[in-house]
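Coming up: subunit A.
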Amino acid sequence: MLSQALAELNPKMSAALDEVVVTVERDALLQAALKLRDDPGLSFNYLMCLSVVDYEDRFEVVYHLRSLAKAHRFALKVSLPYDDPRISSVISVWPGADWHEREGHDLFGVVFEGHPNLSPLLLYDGFEGYPGRKSYPFNDYQEW
Partner candidate 1 sequence: MLRDLIVITIQVFALVTALTAVVLSLVWLERKTLARLQRRMGPMVVGPHGLLQPVADALKLLVKEDIIPALADKPLFWLAPLVVFVPSFVIWVTIPFAQSFAVRNMELGLFFIVAFSVLSIVGVVMAGWGSANKYAVLGGLRSAAQLISYEIPIIMVVIAVIMLPHSMNLVTIVEGQRAIPYALLQPLGLVIFLLAGVAEVGRTPFDIYFAESEVMGGPFIEYSGAHWAVFFLAEYVNTFTIAVLAALLFLGGWAFPLMPEATWVGFLGVLVKAYLVVLVIFWFRGTFPRLRIDQLMSFGWKVLIPLSFVNFGLTAAYLFYGLSRWSLALASLFVTAAVAYTIYRRMTWPARATAEQRLAKARAYRRVETTDAR
Partner candidate 2 sequence: MSLLPLGEKVRMRGISYPMAIDKQLDSLELMINVGPQHPATHGVFRMVVWIDGERIVDVEPHIGYLHRGTEKLCEGEQYSQIITLFDRLDYVANFNNELVVCMAAEKLMGTEVPERAQYIRTILCELNRIASHMLFYGTFALDAGAMTPVMYAFRERERIQSLFEATSGARLMHNYFRIGGVRQDAPDDFAQRITTLLEPVKETIAEADRLITFNEAFLARTRDVGTIDGNTAVALGLTGPSLRASGVEYDVRRTEPYLLYDRLDFIVPTGDRGDCWDRFWVRIREMEESVRMVEQCLQQMQSGPIMAPTRRIARPPKGEVYAHAENPRGDLGVYLVSSGADRPYRLKVRPPSFCNLMSMKHMMRNAYMADAIMILGSLDIVLGEVDR
């Protein structure tokens, strides 16, 4: 069903333990998201989690989706190049992505294009660097 719905978007299917993982290209994300939400057979209307993972050579943005009506879930993945982490925002599809995307921008520097307000959420204004990334130094904090 998933593969049918997303056929023209060139998805890569895989499975991780108990759930299906679908990877799509980043240009196809919005299209895929709309389809996932609006397809009556899928109706993934609930965005559970949006995480950004830093694999040092690439970023992966993972959307854990759930359909409340059909009671099924899966993970949608988008891979981003490390030096150009831009992705379209899904806030128009799932408004609940708002703060998750701001957090991803805050901690990882992933730019969610189309997000109305990517101001710092967890960090203070003017914080430099992206502390979520693996390259951010870990243990150089000072005890005050």
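As a selection rule, all candidates are chains of the complex that A comes from, given by their letters.
Points to keep in mind about this one:
Keep this in mind: contacts are C-beta pairs under 8 Å (C-beta built on N, C-alpha and C of every residue); 3 or more make two chains touch, one makes a residue touch a chain; residues count from 1.
The structure presented is a predicted model; accordingly, all values stated were derived computationally and were not measured.
Of the numbered chains 1 or 2, all belong to the complex, but just one touches subunit A: 2. Across the complex, candidate 2 is touched by residues 16-19, 45-49, 51-54, 62, 64, 68, 71, 75, 94-99, 107, 117, 119-124, 131-132, 134, 136, 138-139 of subunit A.
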